[in-house]
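The complex appears here minus one protein chain, its other protein chains still in place.
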Amino acid sequence: MTNPLLRRIGLALAAPVLAAVFALVISALVLELSGSDSIDTFRTIGSNGLKLETFVDTLNRATPLFLAGVAAAIGFRMNLFNIGVEGQYILAGFAAAVVGAELNAYALPGFVHTAAIIGTAMLVGAAWAGLSGLLKVTRGINEVISTIMLNFIATGGIVAALLPKVITDPTAANQGTDEIAERAWLPELNGLLEIVTREIGKGRRLTGVFLIAVIVGVIYHVVVNRTVFGYDLRSSGMNPFAAFAGGVPPKKMVFLAMVLSGLVAGLVGMPEILSENHAYDQGFIQGLGFGGIAIALLGRNSALGMTFAALLFGFLDSSSAVLQVQASASAEIVKIMQATFLLAAVVAYEFVSRIRQRDEVARASVATDVAVDSAAIGGASA
Amino acid sequence: MAPAIELIGITKRFPGVIANDNINLTVEEGEVHAICGENGAGKSTLMKILYGMQPADEGVMKVFGEEVTFGSPNDAIDRGIGMVHQHLMLADQMSVIENVILGSEPTKGGGIIDFDAAKAHLAEVGSAYGLTVDPDDMIDTLEIGERQRVEIIKVLYRGAKVLILDEPTAVLVPQEVEELFNNLRELKADGATIIFIDHKLQEVLEISDSITVIRRGKTIATVKASDVTAGDLAELMVGEELPSPATGDSTVTTDVALEVNGLTVLDDDERAVVDDVSLKVHRGEILGIAGIEGNGQSELINAIVGTWSANSGNVRMAGKDITTASVRDRREAGLGYVPQDRHREGLLLDAPLWENAALGHQTGAPYSKGFWIDRASSRDHTGTIRSEFDVRSPNVDVSARALSGGNQQKLIIGREMTAHPDVLIAAHPTRGIDVGAQADVWNQIRAARAEGLATLLISADLDELIGLSDTIVVMYHGKLVATLDPSEIDPRTLGSYMTGAALSDASATDPGPSELSGDPS
Partner (left out) sequence: MTWLTNLPAWARWAGAAALGMLLLTIVQSVSGTELLTEEGTAQAMVRWSIPILLAGLGGLYSERAGIVNIGLEGMMILGTWFGAWGALNWGPWGGLLAGLVGGALGGLLHAIATVSFGVDQIISGVAINILAPGLTRYLSERVFSGEAGGSVSQSPRVDGFDSFTVPGLADGLGTIRDQDIFWISDMAGFARGLVAEMSFFTLFGLLMVPLSGWLLWKTKVGLRLRICGENPIAGESLGVNIYGHKYLGVIISGALSGLAGAFIVLELAGLYRGGQTTGRGFIGLAALVFGNWRAIGVLAGSLLFSYPFGLSLVDFNAESSGEATRAVLLVIAIALVGVAVWAFRANKRNDVILAGLIAAIALIWYLSTDTAASWLPNTMPYALVLIVLFFASQRLRGPRTAGLPYRKGET
């Protein structure tokens, strides 16, 4: 590839494509080694993927993953590793469910009730993440360690301690908070899809949080790339010393980034609270925080990249149910595909960025030589 | 007898620069041979080639008469060549003995280090060359001079016969320099060959037998130290390109642009690293601060720029007190800053050039409009910087990392100058860049001075200081200790002020600290 533009586009696509191929090969290998038919498995996944209902499942699954990805990406942009998205959204989800159930007793318009729930979730998420930010800024405690510890304190401590206190029916099979009144539920968005598709069947409902995720994605993209604040955030992440000399105080940015990350993390549990269970119970979805980190890594912290990553992971997750029922392969192969894809992708990104760097240095030095030559010619003719 | 080291026709090219251009060097056994040249002349590259850290593109190396090629420092060590790097290669949290034996550990078998044998050998080497260290001391408890001694011992421990010292005095205080020189003389008496890289002429004359001068990557001359004066050497080093010492007619006005009063800055250990400093810089004036690194210049700059807070005293710009203002407020008020370490404080290496141009100026035109970054106008303006300041790059979208040091520096100078600051803090503005870029930077600073810019210039390059400044103040142990007129001073005298040597002589005529300032009135 001699055309530099083609080469750049090629390089940009090379990493994810290489990683995808690698992940497919590894998964096929694992499948074959364990006695499953890999082609058959992939065909099952593929044909299932073409169904409209699978698409709804994919979107429902991708929505919280994408939100968690944005939360992690805000930290990554600042070179902060918010490993604590997990604890932040679980704590936030719990608090939101409690507040939502408490508000059942008051005569409120539905949208106020909903807003109160979402607001609570965001505030709690922000506070819990902000605590890590504060520890880092004031005490220099590494955010990786503090967020991990706070994850455990949130789930094993605070939620475990408070959940029994809010349970009103101790005989129920699934112990949790009271159901939130229907007025606060977010409407399903099936109608939105059905404008262009047939009617969605099998009781699938597209979560209303999907729209929130889209809005968050757009805001994230615009703020990070187009605003002075976003510039400050990115520059501080790339080189805090240079950013400081350029007027961006590093400690303030660290704290702000953690708070913003937590703010978005608070939304991750909203599909459960506002669309699916309408309560926090022991079956509250876990693991989305780490999933979100994977999404941010795959999507290279860009809104578009994370969209693709979330859709892909969401799709694979919704395929696992089908594999369980139909194919001879184990549904867990999906997890292996996701993880190998992630590992292969981060390695490939690093690899490609080194090639790109070398290219740039080469081009920059060509530019220098050209300038030297033309200066020499100019000097000679004068 | 064959010379210890013979380099014939060594050439080394980097993208856009020829660092070494057909260099020839002969070092006789048992001599102290100095290699002199300005910053960026190619001394360090040459030594890295000799020590096997970088391969030469062309040329032949002979060690004690035998032709050699080095693939790694190990090859050089095997041939008896050792190097004491400018940035000391020591692990701070390890003991002296651990640092010394690393890579050639004596063992009792089974990979167990024989610390007793190591210490015995260390003591042997130490007494043979008159160098003493406590093997159990942790490096981070040692003074900088002691650390350097550890580095020298590290090299001798491996049986090196040829020692390369890369600017060893840059970080030392005068007493430590004296001690180092005594050590070197002793080493020489014991038959070691020493290659000494430096650009401080007085030191070079004092310690060396022979001197090779390098300018712009070429060997200019090899002379006997006894045959030349500092003046001769200076001429050889800078050649015809000596920056014209006169900055032209004085453009100094009486408007005070930057004023520092009784400023004291404490470091993390609560020691006063800037101690009651007062100075004034007027519009159209360049005030140079001379001083050996580590005498408080960096901290002074940080306190003026706002990245470190002052303990007492105040800083004023155009009469307005900015002592507690944020960095951003200061920058918006017209403070330009060229940091001393462009990679650390000046650039976002992985960001495109236009984002680097915006750094420090992102809150206003042409880079942003209110809340929004104005990409089109940012890129446009960066294009202007690129052509006006001769930043050689394919476009404004390549990352800053891709540029050579000189072009990176021109980008920084360009972004600061095109923001039309009232005050410019320029720290080592030409450090580590090639001679052509150096002249460009100087011209830009001079031009801005003519338009009324007040500049505070910090530099380790004495010719640059003398050449550019309207007034020079000397900083020593955190205090301003002398105010000098650059038209009446040469590098040698200035150097003696910087080391504190001239202070005791001149104390009778030295003005008191309270009167010390850039204020000529």
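Letters are used for the chains, namely A and B, taken in the order the chains are written, and counting of residues starts over at 1 for each.
Convention: a residue touches a chain if its C-beta (ideal position, glycine included) is under 8 Å from a C-beta of that chain, and two chains touch if they have at least 3 such contacts.
Values in this document were obtained by computation on a predicted structure and should not be read as measured data.
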Q | Among A:L52, A:V144 or A:I285, residue touching the chain not depicted | A | A:V144
Q: Pick out the residues on chain B that sit against the missing chain.
A: 53, 72-74, 77, 83, 85, 89-94, 98-99, 101-105, 107, 110-113, 154
Q: Determine and list the chain A residues touching the chain excluded from the picture.
A: 30, 34-35, 81, 83, 135, 139-141, 144-146, 148-153, 156-157, 160-161, 290-291, 293-294, 297, 330-336, 338-340, 342-343, 346-347, 350-351, 354
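As a working rule, only the chains that are shown with their structure count from here on.
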Q. Which whole number of Å gives the spacing of the CA centres of chain A and chain B?
A. 46
Q: Please give the residue numbers of chain B that touch chain A in the complex, ascending.
A: 15-16, 305, 307, 326-328, 330-332, 337, 339, 344-351, 355, 358-363, 368, 371-373, 375, 390, 392-394, 398-399, 401-404, 407
(Q) Per the contact definition, I'd like the list of chain A residues that touch chain B in the complex. (A) 225-232, 234-235, 238-239, 241-249, 357, 360-369, 371-372
